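Left out: one protein chain. Kept in place: all the others.
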Amino acid sequence: MRKMGFALSLFREYLANYIKTKLTYRADFWVEVFSDLMFSAMNLIFIFVVFTHTPALGDWTEAEVVFVYGYFMIPYGIFSTFMNLWNFSDRYITKGEMDRILTRPAGSLTQVMLENVDPPSLLGSLVGLGIMAAAWAKLGLPLHWYDPLVLIVMVLGSVLIYMGLYTALAAISFYSDAPTGIAPLMYNIQNYGRYPIQIYNKGIRFLLTWLLPFAFVGVYPASFFLDRHHDRVMAWLTPVMGVIFFALGLYVWNRGVKRYRGAGS
Amino acid sequence: MASAYLDFIRIRFLMMLAYRVNYYSGIVIYAINIGAYYFMWKAIYGSAETLGGFTVAQMTTYIAVSWMARAFYFNNLDREISNEIRDGSVAVQMTRPISYLMVKMMQGFGEGLFRLLLFMAPGMIVAILIFPVSLPTDPLRWAMFFVMIWFSFLINSQLNILTGLFAFFVENNEGLMRLKRVLIDLLSGVILPMTFFPGWARAILDWLPFQAITYLPGSVFTGRLSGGDAWNALLVQFVWFAALIVPIWLMWRAARKRLFVQGG
Partner (left out) sequence: MLAIDVHQLRKQFKVQKNREGLKGALLDLFKREHTEVTAVKDISFQIPQGEICGYIGENGAGKSTTIKMLTGILVPTSGRLLVNGYVPYKEREQFVRGIGVVFGQRSQLWWDIGVIESFRLLRKVYRVDEADFKRRLDELVETLQLGDLLNRPVRKLSLGQRMRCELVAALLHQPSILFLDEPTIGLDIVVKTEIREFLKKLNREHGTTILLTTHDLQDIEALCSRVIMLDDGRIIYDGGLEELKERWGKGREVQFQFTDPIPLAAVSALTSGLDVRWTKENEVTAKVWIPRELNVSDVLSRVVGSSAEISDIKIFETNTDEIVREIYRTGSPEAKEAVRG
């Protein structure tokens, strides 16, 4: 707990530095925000275009699929804010910046996360919340007193799954010599968890549920709120899977750090 | 001179071979991508016979072939270029007696060739075994397809180079690169064939270079476009390739000027 408090106080400092950096490059900041939003818009466009040709995906209606997408954007935005690790392999392993990280008295993963913190991504979470609310209204779903609380728990679970997975993926760079790491390859796979899991065959369903559990960052937790697709068991598995995968990610990371060789000789 | 460029292809090809983890995970992930989209499209079709002018069988083939084409034309030249600009090594490369952009292009080609032979070929065989993919029997169509994905590679690389060169002018082009990536995946036809877009959107997309990257070669391969239409598609690709040289040339010239004046 004390560690958490320390990390949070560091977060404030790093955030301050982030803001100071960004203020020097204001134009880029807006390009980044804009492109982040475009990125989300693109995925929505796919959904809208597809539904001009079909009334339902599996037995999911357009509003339901949009609802899931809105949900997905919330944990994804939080995740992107704290785990902007796309160039981890190149910057920290190949160029050896991990050396510096390891000579400082704070958790190595904490430092790497904080050095790359990207607050504009949080905007995506807000947009997602808006989309979810709009779809909620359109579907005429009832709003229970506990729904906001459940949403927070689900989102936390989803964020933990994402973080755990990508921590493990980034940590692969400690073991392999891959120049880009394999995280970019996952780029498409994370999208599939947003669509009704029932449309896939067994193999892919198993993969998205247990191996690369992206379905827990989309369709499963969102189904808690959807009357027609209510799936209590899978929904409540979200926080559980979150804790498991996050622990797994940390384990792989810590083992990887021990294997770190440093750049050069 | 030319042999120097060929060497860049060879070296990149060998470099790709050196990274095993990327290779194996790449094969698995491409298989998953094709599988996921296959099932998604099956769900989208539901009981419909044809959607957007594609039959289910054509759609399956289209998905498989467009992912395979993507394996060939896809590269990270944008990221490479902007990294090299930011760490200053581009200035060093400019002192060499060969064209920097050509070198990048060749490296991209080496990467593409690697994926074509070691990714696409085994991947296609697997896809044919699992999914109802029907391959064309007409050798001319095969030939045309290969010519067309060569142009896909050229056009996609040109767009990557353009995005990468932006690093000369803005401090951070990360957002731009992400945006470009999304645009190409959505608008080139990998995840959504052009015919699915509403009429007004198609009218715009017809005037953009993205469809030349995936949709046109995919359509020729599946037989949606044939005869004169196919040749027309090839012409469109060629025109885009030629047209994109202009902005690259302008940007490169401005970039060099900037480099010489400001010292990077």
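Order as written gives the chain letters A and B; numbering starts at 1 within each chain.
The definition used in the following text is that a contact is a pair of C-beta atoms (placed from the backbone, for glycine too) under 8 Å apart; a residue touches a chain by one contact, two chains touch by 3 or more.
A quick note: this is a predicted structure, and the numbers were derived from the prediction, not measured.
Considering the complete assembly, subunit B touches the hidden chain via residues 13-14, 17-18, 20, 23, 118. Although one chain is hidden here, its contacts on subunit A can still be listed: residues 6, 9-10, 13-14, 16-17, 20-21, 24-25, 96-100, 102-107, 111, 177, 258-262, 264-265.
Going forward, only the chains that are shown with their structure count from here on.
Residues of subunit A touching subunit B in their complex: 24-25, 27-28, 31-36, 38-39, 42, 45-46, 49-50, 52-54, 56-58, 90, 172, 176-180, 182, 184-186, 188-189, 192, 195-196, 199-201, 203-204, 207. If you check the complex, the residues on subunit B that touch subunit A are 18-22, 25-26, 29, 32-33, 35-36, 39-40, 42-46, 48, 51-52, 76, 83, 170-176, 178-179, 182-183, 185-186, 191-192, 196-198, 201.
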